[in-house]
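Here's the structure, in structure tokens; my notes come after.
Apart from one protein chain that is not included, each protein chain of the complex appears where it belongs.
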Amino acid sequence: MLESLGMASVDELFADIPPALRSSPLKLDPPEPEQVLMGRLAGLAARNRVDLASFLGAGAYRHFSPPLVDQILLRGEWYTAYTPYQPEVSQGTLQSIYEYESLIAELTGMDVVSASHYDGAAATAEAALMTCRATGRDRVLVSRSVHPHYRAVLETYFDGAGLDLEQIPIVADGPEAGLTDLAELERRLADASQPVAGLVMPQPSFYGLLEPMAEGGRLAHAGGALFVAVVEPVSLAVLAPPGAYGADIAAGEGQSLGIPPQYGGPYLGIVACTDALVRQIPGRLVGMTTDVEGRRAYVMTLQAREQHIRREKAASNICTNQTLLALAASLWLAAMGPHGLRDVAALGAARAKELEDALAAIGVTRVHSGAYLNEFAVRVPNAAAVHRELLGRGVLAGLVVADAVPDEPSLADTLLLCATEVNTSEEVVAFAREIAGVIATLATPEATAA
Amino acid sequence: MLESLGMASVDELFADIPPALRSSPLKLDPPEPEQVLMGRLAGLAARNRVDLASFLGAGAYRHFSPPLVDQILLRGEWYTAYTPYQPEVSQGTLQSIYEYESLIAELTGMDVVSASHYDGAAATAEAALMTCRATGRDRVLVSRSVHPHYRAVLETYFDGAGLDLEQIPIVADGPEAGLTDLAELERRLADASQPVAGLVMPQPSFYGLLEPMAEGGRLAHAGGALFVAVVEPVSLAVLAPPGAYGADIAAGEGQSLGIPPQYGGPYLGIVACTDALVRQIPGRLVGMTTDVEGRRAYVMTLQAREQHIRREKAASNICTNQTLLALAASLWLAAMGPHGLRDVAALGAARAKELEDALAAIGVTRVHSGAYLNEFAVRVPNAAAVHRELLGRGVLAGLVVADAVPDEPSLADTLLLCATEVNTSEEVVAFAREIAGVIATLATPEATAA
Amino acid sequence: MSASGPRLQPTIFELSKPGRHSDKVPHPPKDALNRLPAEHRREHAAALPEVNEPDAVRHYVNLSQLNHAVDTGFYPLGSCTMKWNPKVNEWAARLPGFAQLHPMAPDAVAQGTLQLLWELEQILIEISGMQAVTLQPAAGAHGELTGILMIREYHRSRGEDRTDVLVPDSAHGTNPATATMAGLKTITIKAATDGGLDVEGFRAALGPKTAAVMITNPSTLGLFESRIGELLEAVHEVGALAYMDGANLNAILGRFKPGEAGFDVMHINTHKTFSTPHGGGGPGAGPVAVNAKLEPFLPSPRVLREPDATFRLERVGERPASIGRIRSFVGSTGVLVRAYAYLRTHGGSGLAEITDDAVLAANYLKDRLADSGLFDIPFPGVCKHEFIASASTIKKTTGVRTLDIAKRLLDHGFHAPTVYFPLTVDEAMLIEPTETESIETLDAFADALVEIAREATSDPETVKTAPHSAPVKRLDEAGAARNPNLRWRAEAGEWTPCPD
Partner (left out) sequence: MSASGPRLQPTIFELSKPGRHSDKVPHPPKDALNRLPAEHRREHAAALPEVNEPDAVRHYVNLSQLNHAVDTGFYPLGSCTMKWNPKVNEWAARLPGFAQLHPMAPDAVAQGTLQLLWELEQILIEISGMQAVTLQPAAGAHGELTGILMIREYHRSRGEDRTDVLVPDSAHGTNPATATMAGLKTITIKAATDGGLDVEGFRAALGPKTAAVMITNPSTLGLFESRIGELLEAVHEVGALAYMDGANLNAILGRFKPGEAGFDVMHINTHKTFSTPHGGGGPGAGPVAVNAKLEPFLPSPRVLREPDATFRLERVGERPASIGRIRSFVGSTGVLVRAYAYLRTHGGSGLAEITDDAVLAANYLKDRLADSGLFDIPFPGVCKHEFIASASTIKKTTGVRTLDIAKRLLDHGFHAPTVYFPLTVDEAMLIEPTETESIETLDAFADALVEIAREATSDPETVKTAPHSAPVKRLDEAGAARNPNLRWRAEAGEWTPCPD
């Protein structure tokens, strides 16, 4: 090719880079043949420990995934396509997004679902920003029972956009302990000088508790605010969906729909809203239409919300989203079916109750008394040390809550534990046995020193 | 559906089974949901040990396989199709077989390649039977340096078909030790009262040695017999191909072309021959043709050799073959390319020499002195016990030859060792160290008793 | 190229350009091959295609899309039983513990697979009603050979010289071809007028020379052989043995156990009965089940369970009565893992359901076609998992043949049924829907056949020149056989120097 360009060296193609700006060659390792590379990667992967009996959830959930899901995802026609800019040769991707939108709409009970967002945190932030655009107000309330990462991301986005974010505390003790403080919420909503755009509440909460969503929604609407429910989609198989308790927007993390935890991503940010908010929703939307010969077909639509059309006036700057993960979630839902999905939720609930009972039997009890689905916090003296010690015994004892939420004194020395259908009864028994052992050991000062 | 058939119970559909012949329900375990099944299978798989430093070849060879190979094989369009009976909707399979035939023809230097056979042993048996059909004679000679399984299968097939099979011994000692005894071969061929249909010789031999194929072929042809070379396809990257030394038929095991060892199969039987023998070759053949509009297309052809047309007069009873494995081999060859293939052969040769030298350094030396590519036998006193002991030290020390060939006294107390590019230099060093240790230990009688 | 534009692909040889490649393994030491004697070295490199990874992957992805497959649509190929291939099976076979196990690995490190094989044998013993099973044969025809060789050996061991194998005329071609491979003579027995076994015909041929009968039950017409009891008695009376071709076992799981009914030996096609994928032609696996008479002759090595619940393979020569080896190594274990997964998935009750559903679907479809009045249904009674329809009348009235109808079905997005088999029925279509197809699919297929039958009258040319929407039109098969082009001839390769 070089000859046909009349050039002697490929360097001539870079003559447009001013000499002063040309860089020295890259100081990187030499190329690696595939066999060598695979050895290196397998070695790194083996340095992670994924063989522990794990009771860790805290926003990312392990679920059984039928092999068909990953086998279909490995088809190059899916993963090596770009955004469906030429719909005539992208009907596969487009229909799969339409179906994803429909599946999530069914699950959440909402009308409109975006084609995906980066993750649950970004989805929540985008949902909160929507409430400001839709109401013309600039103050959003978020419950402190929302995942701490999501709240941190909300802070970052709101600080950037120059909007106000206020956190509603959780109840410190009593029968409502751990739940959003509704009395405080009502007070904040009542401040007429600072009208609230939106209220963000989770279901289940970061602490695994079932929040009074209907009440939250009622209060928000009474204050003229929109109500954003942060939900976990597997739980929606059995929990009342946002559409049923009047949420205007549902946001959440779709990872639990069979997507592997893979240390944080790629995940699936879900944003769903009512028809009334369709022009405010950020991200791509795919609609059903027809071709010129009347065949049913699918296309990206209502693009006037998006950055490539509206530029600085767009609803969001999002461009690349998480389409392949939306497909993964759809595949998983199709493979499991509504019965399988309910079974998964119920198996988790059953296993979690087993865990609660097994721990209670050795004196490790729940922090809160409210209802939970499959995740709950327990009080453990010296939680961080116990957690560390258990790793050596092959148990990942959930999350040391204080590591993630150092600013919630009522949760000091607690562990957040989760069970799903991938946890076995044997693991539950082993966990109870080992934690009892560790607590006993740590209670003996000499043992700790050893 | 039952209603539309006007039936009350599905049992009515089985009324044609005479009551006396109806069976009791199956006494088998209850159905298992996928998650449970996967746990069971993972548990069984974990009971196999595939983490050993392995120097075992003996007819099945581990090679590096680029992930693209298996990813393409997992496409349902390939593996869930049947034999291409409707060529218009099977051009993928048909073209892939045509390409496989062409690739193996290139490698072997032959003209015609069948679409595949069950395995190397069946391929060898079919090749030997071909020589009888083609010559009208019924006596075949096979060297005892051919894989013992192949010889056993030849016995079974020949006994069944009422044909004569004679084994040519290997040279017991001296510089030709381990190689086919050419003098004896010449004597057997000279018996004019029993004309020989074919001579079967391997390259490399079961013992890893390079056989005098050109000489074998010359002798066979001088006796009016056809010459069958049993070859290992990866070695053909660097060894003279059967076409170059005048073989009439090449047979062999295609597993080494990147197919995982999977405890014996499915593998890939290769049969290739000269144009002169095309009407005698068993199994399917795919040819290039055109469709009625002149487009290049592919189709199964020369089917008058096959059982579904010729029934009791067919060249073989083969129907289902190993098409998917032929595709796997083609994919692997395409992924590696001719350079990659040569590199694989050369890496094995280099690593094997390293192994020979490392063992020689601790006094474990080769049994034979002939040239080898990447497999050779060493003499080890108490070979079976040493082999067993090494397993416990994480080393699979090749094959205890006497286990597979108890009737070859010159190979008593030997191990057959193989190295390929998947063996590391570290493994070689560790093997030499451990075998030295084991030999020392076993030499001390008390240690053995302990 | 797939979603639009041209679909056919050049050969991979035509994509080759000298020097193109992707680095997969390290470069060997330059002198690695110097120690090979010159007379053994390859002079000219094989002219294998030099392509990079993108070229190779695109080539095979695009080629794959030219195939009809169970994963893309309905595939009612009678006798072949294009069952659904569950995806968990593919996962199972690829578990490194299974896939990476060397076939010569000592028993001590192969306990997982040996246990699986042993358990699989037990399951097949229960299903077949036999006494013992070998998992070694690589396909149905290979199982037939194994079975017939055992029968031969059985007679031999009793000092009898029996040379004949009786086979009904509707038998699959592998049956007579197998007899020949085993050095025996095939005697073909015509079917009775109802399509079933002509027991009298058999009786007339049975005698002291009869080594065996080979019976496919249900038959290749999709019919249960209701006179099988009589026949088996007659066979055994003359000292012959009865082989059952188990290709259609999927129709009778849990309803009929061949061993209990008196068959001596049978093979099982795992790709027909137990969902192992057929891979565009293979692999298969053809386990053979035998009763006590034949157990001593099973091929070696068998998988043995020791009193301490460990497993081992028979040693060389351990069981001298064996017919010997019929293949290298132990069996197509990768296929058998899949069959095992399927059997465990469904268990006893599930297998019975599968048979019920398969037979139900076939009868439903048969009735739909019979109701149309357009196709001949030569055997109108209850069928098993498959049935025969025929275009005999259509051909007479319109000139459109079964072949044309088969091709036209492709335009409807369906694979054609098996056609012109068995050979005993004029213009035969052997239709097997399998148990997993929905009623919507069955209806759509029936509708398509009806539409095509009508089109045969209204527009026969369109049917006779079908398919019209496949990647290619009808092929010049005669030309392919007349001037066979069986391989690409690439230019002889030269050793190009190692790039480094």
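To keep things simple, chains are lettered A, B and C as they appear, and every chain counts its residues starting from 1.
By our rule, a contact is a pair of C-beta atoms (placed from the backbone, for glycine too) under 8 Å apart; a residue touches a chain by one contact, two chains touch by 3 or more.
Because the structure is predicted, anything quoted here is derived from the model rather than measured.
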Handout entry: Partners of the unshown chain among those that are drawn
Key = A, B, C
Handout entry: Contact residue for the chain not shown (choose from C:Arg58, C:Lys185, C:Arg227 or C:Arg312)
Key = C:Arg58
Practice task
Return the single residue from C:Gly239, C:Pro378 or C:Gly413 that touches the missing chain.
Solution key: C:Gly413
Practice task
May I ask you to list the residues on subunit C that touch the chain which is not drawn?
Solution key: 1-6, 17, 20, 52-55, 57-58, 61-62, 65-73, 84, 86-87, 410-414, 436-438, 467, 469-471
Fill in the blank from the handout: Residues on subunit B facing the left-out chain by the touch rule are 31, 33-36, 66-68, 71, 76-77, 88-92
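Just so we're on the same page, only the chains that are shown with their structure count from here on.
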Practice task
Please compute the C-alpha centroid of subunit B, do the same for subunit C, then give the distance between them in whole Å.
Solution key: 21
Exercise for the section: Return the distance between the CA-based centres of subunit A and subunit B, expressed in whole Å. Expected result: 50
Problem - subunit B, residues touching no fewer than two other chains - result: 34, 38, 64, 66, 74-75, 421
Handout entry: Touching two or more other chains - residue numbers and ranges from subunit C
Key = 22-26, 57, 61, 88, 90-91
